[in-house]
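Removed: one protein chain of the complex. Kept in place: all other protein chains.
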Amino acid sequence: MSDQDKTVKISAETWSKLQTLYQTELKDIDLVVEEAVQAYLKNLETGSLSNGQPQNALRRPEATFKPQTHLRQIPVVPGEAAVLFIDVQNYNCHKDGAEMQGLPPDTPVDYWWKRMEETAPKWVQLRDTCREAGIEVMYTVIQSLTADGRDQSLDYKISGFHVPPGSFDAEVLNCIAPGPDEIVLPKTSSNVFASTNIDYILRSLGVKFLILAGCLTDQCVESAVRDACDKHYYVTLVTDACATFSQERHDNSLRTINGFCRQRTVQQLADEIAQAKK
Amino acid sequence: MSDQDKTVKISAETWSKLQTLYQTELKDIDLVVEEAVQAYLKNLETGSLSNGQPQNALRRPEATFKPQTHLRQIPVVPGEAAVLFIDVQNYNCHKDGAEMQGLPPDTPVDYWWKRMEETAPKWVQLRDTCREAGIEVMYTVIQSLTADGRDQSLDYKISGFHVPPGSFDAEVLNCIAPGPDEIVLPKTSSNVFASTNIDYILRSLGVKFLILAGCLTDQCVESAVRDACDKHYYVTLVTDACATFSQERHDNSLRTINGFCRQRTVQQLADEIAQAKK
Amino acid sequence: MSDQDKTVKISAETWSKLQTLYQTELKDIDLVVEEAVQAYLKNLETGSLSNGQPQNALRRPEATFKPQTHLRQIPVVPGEAAVLFIDVQNYNCHKDGAEMQGLPPDTPVDYWWKRMEETAPKWVQLRDTCREAGIEVMYTVIQSLTADGRDQSLDYKISGFHVPPGSFDAEVLNCIAPGPDEIVLPKTSSNVFASTNIDYILRSLGVKFLILAGCLTDQCVESAVRDACDKHYYVTLVTDACATFSQERHDNSLRTINGFCRQRTVQQLADEIAQAKK
Partner (left out) sequence: MSDQDKTVKISAETWSKLQTLYQTELKDIDLVVEEAVQAYLKNLETGSLSNGQPQNALRRPEATFKPQTHLRQIPVVPGEAAVLFIDVQNYNCHKDGAEMQGLPPDTPVDYWWKRMEETAPKWVQLRDTCREAGIEVMYTVIQSLTADGRDQSLDYKISGFHVPPGSFDAEVLNCIAPGPDEIVLPKTSSNVFASTNIDYILRSLGVKFLILAGCLTDQCVESAVRDACDKHYYVTLVTDACATFSQERHDNSLRTINGFCRQRTVQQLADEIAQAKK
């Protein structure tokens, strides 16, 4: 401190706090104030410290909320797209599947099997449309890597989903059986991004647009929609190529994740892709 | 092939396929059959090839579905637990928050502010209960690392969530302002696991039980529940310490993710923790 | 099986194995052979099962090894590039840094301080070159999120690297102090990709080219080079903007990771970037 120091005023309350805080360590409050102001200036100069929370209210940056939802609606570019069929497999979609034998008695199985009948042709149409357009066709199935399932996630161990490799239940439903050189990813989590390397593979493939279908709409499919959206993909959910245990659950799910994806029927998507070719 | 070869029969149809397939390459069908049977035996011996799908139906492994849902109900062990407050910040929970200024006109804001009033004391109780029990108290807030938001995810750029560091909107709601040395993670994705290193931090901290609260119940909170469950955590969702834009949406979300977490009120959780101490 | 069945031969040894295997379950070896051949044909048709290992040697796909190393040499595109300064901070680069006080007595500190003197201007030149070209300038520092370091990785706890937030040691070296709105990522792992969300941020920023510099060449820098390469980035290592505890270690590291990155001096990179502008 020197002769040229300037005099300023601070509130009695703040002065008192400083006094209390530093009395045993430091008598000279001026030094503390000097340091405080210098720190404050440094924060102002840098605007903001990354990850940090500068405290200068006079020039605080302002938050905004300006959705540009039209950007989520951009059409699929086939050469940068993949379709993923989620859990369309015997375990839960075939009458002989093990999960279907163990469901609680109040499960609305009649609705389910009717829905399966309606959805199967949608899966076929979606698969054919994508193959024809040169879109990568991928599948994920509930399946462990070991016969005893020891590699299953904690959740799948609790949920009791045990589908060993090589089992009938692990197979993709016959109507859309994987073609030559199409990728099938076994998973032991609801969200395919959690337990598989799909994000890595999609990046390797140059995929930016992810088309999702399968079941259950509000379980594994919804989890995939949410994470794909968070992981920088443009997500198209094919609404009539998804199924869950009631129409109400299906509709609720579509509403809930409306902000994370765009939603199209198979036919709408097929039309869009056909249009893109012209 | 030698004198000791054994004679077997295969169907005409299969024989014909082999014939067609190999006629230009190989005349001797016996060699192909020999190889096929050896491959088949090898598959049988190894039981299953990891990641592979052996095709031997005679001894195929069997899938099962045996939920053990009681395992999801095990009580929180405080020394291995963390509570995470999700998006309890000025941006969307304070009347001056920027998001609240930009909502569509049909947003049920009356419900929302009433809910905020009811929920705030629950957050405080939850925070205090956890702190007292030695449970790690953590926060995540919608916030970019840069003032211009260029580090935001594609989704947040589309959604228009712009909360710069140092802004009023980035601050945790004052009623549960972070205490000394509590961790706050800025995020630019709905699911906190997608855009932050929280999974790494939780592992470093030795956390196995994750308690979740905040808003919106059916958006960022639900995404966190789903991913935490998939990532091997025992998840407790604190139902009355969550909020979204209608009671119906809140209830639907709880039902939908019932299989991914256990659900408790703040008081139930507090009682459980008090019980654990005895 | 029918009248039209065809007769084929299999080796006695294989026949015997089948006999042994199935005697208690199945008398009719023909059925097993039929199934084996059908499985074999199915494998042939699909070419390969994803993740699986079909066993048909006759038409096995062929591996190749055809490096295209010129592709790793493509020049940085400034608008899609970031430079990351690794651990250029007081803890280990400043004479008052805590790590430098605790090094084993046989550490070649004379070499180190000389190297620091030479490297500091390189860091400045690199930083200035990148800023001017519009390349994103980023920093990572050894730093925990908590004052007691409980969030440190197991490795950092063992290694004893304790750098609390707000400490002198956590600061980037003054000569390249972060500018306004530049990102600084605290880390508690050698490899910045392991303990931070840098991969997420780089994707958000649209970065494809990653320029790496800092210290130690053969520790944290090398780990970052390896992982960045594996994570689909084009990596440029700036050789004279890296340092470690001996010239030999430095040179060995550059040789070892030559296949994971291209290597340039600051001047070479500056020339390349200047050239790109023309």
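Note that the chains are named A, B and C in the order they appear, and that numbering of residues resets to 1 at the start of each chain.
Just so it is clear, a residue touches a chain if its C-beta (ideal position, glycine included) is under 8 Å from a C-beta of that chain, and two chains touch if they have at least 3 such contacts.
Since this is a predicted model, take the numbers as computed values, not measurements.
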Thinking of the whole complex, not just what is shown, which of C:Val163, C:Leu205 or C:Ala270 touches the missing chain? C:Val163
Residue-wise, where is chain C in contact with the chain that is not depicted? 43, 47-57, 60-69, 71-72, 91, 97-99, 101-103, 145-147, 153-155, 157-171, 186, 189-191, 194-195, 218-219, 222-223, 226-227, 229-234, 249, 252-253, 256, 259-260
Chain B residues touching the omitted chain (full complex): 45-51, 178-186, 203-204, 232
Need a quick check: the contact residues on chain A for the chain that isn't drawn. 1-2, 4-12, 14-15, 17-18, 21-22, 25-26, 29-30, 32-44, 49, 51-58, 145-148, 150-154, 180-181, 183, 188-189, 194-197, 200-201, 204-205
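Keep in mind that, in the parts below, only the chains that are shown with their structure count from here on.
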At the place where copies chain A and chain B touch, is the share of residue numbers found on both sides over half (same) or under half (different)? same
List the centre-to-centre spacing of chain A and chain B in whole Å, with centres computed as mean CA coordinates. 9
Name the residues of chain B that each touch 2 or more other chains. 43, 49, 51-57, 145-147, 153-154, 189, 194-195
